[in-house]
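Structure first, then comments.
A protein chain is absent from this complex, but the other protein chains hold their places.
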Amino acid sequence: MLTGEGLVQYVAPETTKDAVAILAKARGSTHVLAGGSDLLVRMKGGYVEPDLIVDIKRIKKLHEVSKVAGGFVIGAAVSCASMGSNKALKKAWPGIVEAANLIGSDQIQGRCTIAGNMCNASPAADSVPALVAAGARAKIAGPKGKRAVLVEKFATAPGKTCLKKGEFVERIELPKRLAKSGDAYLRFIPRTEMDIAVVSAGINLTLDRKGIITDARVALGAVAPTVLLVAPAAKAIVGTALDDDALEKLGAACSNACNPIDDKRGTVEFRIRVAAVLAKRAAKLAYTRAGGK
Amino acid sequence: MAQLVSTKINNDPIQFVCEPQEPLLDALRDRVGLTGVKEGCGTGDCGACSIILDGTLVCSCLVLGVEAEGRAIETVEGMADGATLHPLQTKFLEHAALQCGICTPGFLIAAKALLKNNPAPTEEEIRYALAGNLCRCTGYDKIVRAVQDAAKVMRKG
Amino acid sequence: MSNNTKFTGQSFKSVGTRPLRPDGLDKVTGRARYGADIQLPGQLTALILRSPHAHATIKSIDTSKAEKLKGVKAVLTSADLPDKNKGDQDLFDILDNCMARKKVLYDGHSVAAVAAIDAVTARAALKLIKVEYAILPHVTDVDEAVKPKAPLLNRKCITQGVEPTPKKASNVAKRTEFGHGNTETGFAEADFVKERNFKTEQTHQGYIEPHACVASYSPDGTAELWVCTQGHFVFRQQCAALLGMDVSKLRVTPTEIGGGFGGKTHVWAEPVALALSRKANRPVKLVMSREEVFRASGPTSATSIDIKIGITKDGTITAGDATLRYSNGPYVGPWAMLGAMTAFACYDLKNVRTVGYEVLVNRPKTTAYRAPSAPMAAFAVESVIDELAAEIGMDPVEVRIKNAAKEGSQSSYGPVYGPIGIGPTLEAAQKHPHMSAKLGKNQGRGMACGFWFNFGGQTCTDLNIAPDGTVTLTVGTIDVGGARASLSLIAAEELGISYEDVKAVVGDTTSVGYNDMTDGSRGTFSSSMATIIAARNAISILKERAATMWEIPVDKVIWEEGHAKATGKKHGNLAPLSLAEIAAEAPNTGGPIAGHNELVADGAGVSFATHICDVEVDRETGRTKVVRYTVIQDAGKAVHPTYVEGQYQGGAAQGIGWALNEEYIYGDDGRLQNPGFLDYRIPVCSDLPMIDTQILEIPNPNHPYGVRGVGETSIVPPLAAVANAVSNAAGVRMTHVPMSAPRILKAIDSAQD
Partner (left out) sequence: MAEIKVWGGLRPAIGGAATLDIEASTIRELLRKLEEQYPDTAPFIEAGIAVSIDGVIYRDSWGQKLPSSAEIYLLPRIEGG
């Protein structure tokens, strides 16, 4: 074949070490395959023409969800469907699991992963605002060893990540779950299923015994080039029992933080406005989940 | 470089050769000859190419053929037991849950996966479980009814 | 099912029952063969290179590098498909759409094609074709395109239908007008007059099976084509004409069709596949990708419609006026005309005028989509009628009943109506429990009516009786919705045998005479007429054979319940002969027994429907959910009621998608932004409720069993029914379809200002 397309290589290493070695040596267009639900779509459209595909699903360790020191570790090859069937994870982080389970159909759920969702670096990725709100970290393996990056720092621009040559995401780490905490993720899509978020909000919060919010993280999706962590929005509800006034301030802070574009999925005006609506609704849900009344 | 892939398809040992970038959908249709697996979009949005891969419902257009090495695949061609149709197939016929029929293999496979995990789904659960399968002819009404009826029959064993 | 008028006096044994469809088993087991499932030995894979520009002159195409690529067997440009039909504008437009000549006219317009040993090679070859374009200004919006300074698609386009003939070219290809009476007088008599502009966005039929064909052209000048199509005879004519072939030398075999809805009524890529096969001297398979389907096939018009309706306090519509601008893509079609004809067709109006403008824009060629053009016009008219009903404080159903057309009314498009079903569907809606069910918070109810013509056309059918008494029915109309089952029922009915003893097949172009395509809801209507006559012809032969067997005069033989019976004192004691017994004796009574018929099945009955819809609107996000939906439609006679319901439900679902989410979105660059099922959002299963149906039977006097077409009308009312429901829920009139969340929020805001 004169095209080079016939020379595409596929490898499925069985250890992280092998994967890193292959990636470090690779030349040309190299792509890590986890769930494949983004990569194969881009290949079909001709936007990506890989010379090398590195399938990390044969690395056994990456299929595990484990509980470590109060937190959770989710391997990069764990499908969103299997996250949904993990009861402990769902109990601790219902918002993250719901967000993961919103990605695509049951068919997609059987394949897609939150690590892949994050690596795709789309501002509209469903699981990312929930992960950012949770304070999750990505554990990256590379030729120089391992490093951890907060999820909000992982994507640098639409389609761009902080991954360096030879690196790949091995797992996602969720922090220790404190008592009286809750999280929630909501998105707006035109249909009931099968859509990309037009705008979305993820909120994680912790209450004291009286139901006052002591800590909160608010993240918005699809309103800026990358998922936003909105500190002023968190500030608006910390120290409150999520009264109407706090909710209004939360909504306003969210709308203020938005820097969206008009595109086929929504307008600037719509996104700014509905970001506030979703943030308020997600906050109420998270508050209830944290045991607030 | 083309690779040899060994799989179990509908309980038969099947080997095929495919290019690394080739979707499993193309391999099943063009290399194995299982054209009951349909392509409506090639991007995971229509579900016509649904198969069950090692027990998990997936779109075969979003799986590489080479990934199927050592794995078990179920397609619509393997649903009936000889001349005896699967209850879902029977109920799709009885309820006229198909018109043009291009989406039917995908719906049958997705419904089979659903009923395996949830033998008594509500109407809403059926609708959400089948949301990854597009049908443009029926308005879904008769499909949902067929799945409800099949579930009833299957529960009775 | 209810039968509101007395029927033709016939009682049926098979017609009206609900047996399993003959193609069903193959479809649930994966055996059914669709366009892309055909494989021929030595087959090549073809791909088409498409324009990335909305409007550009093709300065040059260099295919030399692609031709040299190993594994490439043919590269094609418009030079390989020269215009063989000089002067036939329709054929030229189809040819130019299949392969652009001097200019590309829309994003996705095909400019070259390759056939290679596999898809990988074909894709590589496409990249090696160098096309030099000179980009021209473009226009995609229908209202922008009619402005005097809009970029011109065709410098020779002089508006037809205008006196005197305009001297300047424009994007308005044609003007048409319908109506009667005097609208000025009518508006003067009105107590209330409402005037509004409505817009609808372009939608696609959205069939799940992309266009696919396999072409095999022999050096002896004959060729075969396997293709998913709504009309293989039409495809044969068009392909033969475009390739300069003798029609009889092209055999077209229709595969199962994975949906069409009007989008598979004319050729898109089939002539290209044939020309590639001719050039490569190998069979060629050409399958469009989903992206190609959206960019370069199918869509219906985007529209802008001005409506003015006058009404008296007591609810009499005094006049209706509509100006309809429909986008046609780059080539003129009948789309605004159909909108103009159907807009007011539900009503008995003294004064009515509709004017349609066919507008050329840089979008793909507009094609028929289920009751083409009627849904948009109904959206506009039914919305204003709802508003006027509210204004005079009258129930919306009551207003419509008061103005509904009936037998003897002059239709808004001209002729008087025979017996029709608009009144009965409205009365059924009024009585329907849905109409009086309680609504929840943020919910609204809407209802609307719709009309479609239906038509017949050329039809040819063969009915062959096998030696064992079973029957093969060969029809030439493509089965898109269960027609094989319905036609088998009809053959069984006429012959007096059981449904299981009839096998209906769709014959290829060599096995039965010419048939028009399955469109205009004509498949079951026309082929059933031909089937009935063919069966009656076979019966007269069966009677002759029985007479021969009995050695009695044929006029003493009658046909009853599948048997020849001898009559009269002399022969009445002869035991009846079954069809099977007569068939078994055929070799000795004159040979094979068959019935045949060819006809023009004119006289299709017009069809009406009334839909009721409940929605819930989230006032904070603009999100709409359809919570209940009911379809009431006149079928004439429902041959297979389950498949009639299926047509009603499917049409309603397509209409709901159109009303809420489906639209072509173009960027400023004139390129289609959403050519995929992810962002071209057809309804998914969880978007819809069950769709209730009620079949009325107001028999069509021009069909032996009273059959009308049923396939199309069901898509006409939903845009309006959903819009009326949303408007009632949101408290503001919606005038732009689809009613996406941003549009609904904006409307709610502007109402509060």
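Odds and ends about this structure:
Letters A, B and C mark the chains as written, and numbering starts fresh at 1 in each.
Heads up, the rule we're going with is that a residue touches a chain if its C-beta (ideal position, glycine included) is under 8 Å from a C-beta of that chain, and two chains touch if they have at least 3 such contacts.
Remember, it's a predicted structure, so these values are computed and weren't measured experimentally.
Note that the undisplayed chain, when the full complex is considered, contacts C.
Summary of contacts with the chain left out: across C:Ala173, C:Ile208, C:Leu349 or C:Ala371, the touching residue is C:Ala371. Screening C:Gly71, C:Gly108, C:Gly179 or C:Pro717 for touch with the missing chain picks out C:Gly179.
Touching the missing chain, out of C:Arg445, C:Arg522, C:Lys565 or C:Arg681, is residue C:Arg522. Contact with the omitted chain, checked across C:Ala79, C:Val600 or C:Ala751, is made by C:Val600. Remark: the omitted chain is touched by one listed residue; of C:Phe294, C:Tyr413 or C:Trp559 this is C:Tyr413.
Panel shows chain C; residues 161-163, 175-180, 205, 261-263, 265, 334, 337-338, 341, 353, 355, 367-372, 411, 413-418, 452-458, 519-522, 600, 602-604, 702, 712 of it touch the chain omitted from the view.
Methods note: only the chains that are shown with their structure count from here on.
Counting C-beta pairs in contact across A-C and across B-C shows that the higher total falls to B-C. Distance between chain B and chain C, defined via averaged C-alpha coordinates, is recorded as 29 Å. The distance from the centre of chain A to the centre of chain C, with each centre set as the mean of the Cα atoms, comes to 43 Å.
For chain A, the set of residues touching two or more other chains reads 5-6, 44-45, 192-194.
Contacts with at least two other chains are made by residues 19, 42-43, 45, 128, 131-133 of chain B. Note for the complex: chain C touches chain A at residues 69-71, 120-121, 123-124, 289, 291, 620-623, 625, 660-661, 665, 673-674, 677-679, 681, 683-684, 686-687, 740-742, 745-746. Only residues 1, 3, 19-21, 23, 42-45, 47, 50, 53, 56-59, 61-64, 66-67, 69, 110, 113-114, 128-129, 131-133 of chain B touch chain A when the two sit together in their complex. Residues of chain A touching chain B in their complex: 5-10, 12, 33, 36-37, 40-41, 43-45, 50, 53, 55, 57, 79, 81, 104-108, 110-111, 192-194.
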